[in-house]
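A protein chain is absent from this complex, but the other protein chains hold their places.
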Amino acid sequence: MAITALLSHGPPSAEAELAAFMSGRTGDGAVVAFVGLARDSSRAGPVTGLFLDHYAGFTERSLEVIAADAHARFPVSDIRVIHRCGDVAPGEAIVFVAVAAPHRRAAFEAADYLMDRLKTEAAFWKREDGPDGSRWIEPTDQDRADRQRWSD
Amino acid sequence: MAITALLSHGPPSAEAELAAFMSGRTGDGAVVAFVGLARDSSRAGPVTGLFLDHYAGFTERSLEVIAADAHARFPVSDIRVIHRCGDVAPGEAIVFVAVAAPHRRAAFEAADYLMDRLKTEAAFWKREDGPDGSRWIEPTDQDRADRQRWSD
Amino acid sequence: MHGSVDLPDVEPDKVRMHIRILFLGEFGVRYGREHTLECREPLTVADLRRRIGEQVEGAAAILTRPDTRLVVDQTIVPDSASVGPGQEVAVLPIYSGG
Partner (left out) sequence: MHGSVDLPDVEPDKVRMHIRILFLGEFGVRYGREHTLECREPLTVADLRRRIGEQVEGAAAILTRPDTRLVVDQTIVPDSASVGPGQEVAVLPIYSGG
């Protein structure tokens, strides 16, 4: 059983992470991986880049808490979360999440839960840069509604 | 937009598939990948290997139909399904599913749907081999219940 | 080797009607993977369930089960569908999933 949640200053390598996460895994039937990518547009228009501000130490702990909560909530074996900070170009990975479980339902649900929590409770502050300038982003109503699905 | 569903005679390389699936993707914010692995045990006891029988041509089409249905049902960009046939050792990948979408909810739901359909409607016949002999497998009650979630 | 003596020689085309039968999965192990059924005229899938059951030792029980599917030339068809010479019929156990 391993729960890891890391802050990364460069793009996580989703393929290398997935390979390492699957390696030697004979007791689990399911691995779900999620990769969040920087899009080249948003509802506000074209996006030329993102900047993810963070608070060193505090941000790492916010990731660790979310990963631990997911592990406590679902019957899963291992969880790995890697979240990027700093400058991100469109098409680059922002977040990598992997969950392994004996059965697939728990793996899907835990990954879904992790992302809903990360989108609202990971301590990042995101700036979108576009041709018309920069704007700081808050979670969308959809993000908040997604998060609400898991409230007890 | 690309929907691919392939039968593979060897183990799909989940990491290579994921890398190729993500490459150059700037319009989608979410990639969900699922890897189904052969477990070393089942409710019947230890499992030393699996054999997945298939019906050449017919099995491929069953995969294609499921992938096309998922694409029709969810607002997703691309779907890739690779399902293995033949002999599988514990820890090896049986199925790789990847879904890309602008937003993560659709990607999660489509991957979840794909797996529920594949577990009940992909034309495979699975034999589990163990120290006490071999047994042919049918979908579990859980598999059938999971599939029912998507009934219209 | 052509036909057999008790077939009427006025309809020679019917003599060579062969339907290829495949048993998949566990059925293939139990009853043999591949069989050839001879018949003199087109049959329905329902007829085939009976005929295959008669010809393949032990298979009658699984052929009457509603969850045993017969597909004709790789297409799922109703039991009322017609099957003719040169076609392939596969007898499918319930899918196990991957």
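First chain written, first letter: the chains are A, B and C, and each begins at residue 1.
In the analysis below, a residue touches a chain if its C-beta (ideal position, glycine included) is under 8 Å from a C-beta of that chain, and two chains touch if they have at least 3 such contacts.
Note that the structure is a prediction, hence the values are computed from the model and not measured.
Every shown chain that the unseen chain touches in the whole complex is listed here: A. Considering A:Arg25, A:Arg39, A:Arg104 or A:Lys119, the position touching the chain not shown turns out to be A:Lys119 (whole complex).
Touch with the chain omitted from the figure is made, among A:Leu52, A:Val76 or A:Ala101, by A:Leu52.
Across A:Val47, A:Ile94 or A:Ala107, the residue that sits in touch with the chain not pictured is A:Ile94. Residues of chain A in touch with the missing chain: 36, 52-53, 55, 57-58, 61-62, 83-84, 94-95, 118-127, 136-139, 143.
The criterion applied here is as follows: only the chains that are shown with their structure count from here on.
Averaging Cα coordinates per chain and for the whole protein, the chain whose average falls nearest the overall one is B.
The distance from the centre of chain A to the centre of chain B, with each centre set as the mean of the Cα atoms, comes to 23 Å. Centroids of chain A and chain C (each the mean of its C-alpha atoms) stand 53 Å apart. Residue positions 36 of chain B each touch two or more of the other chains. Counting partner chains per residue, chain C shows two or more touched chains at no residue at all.
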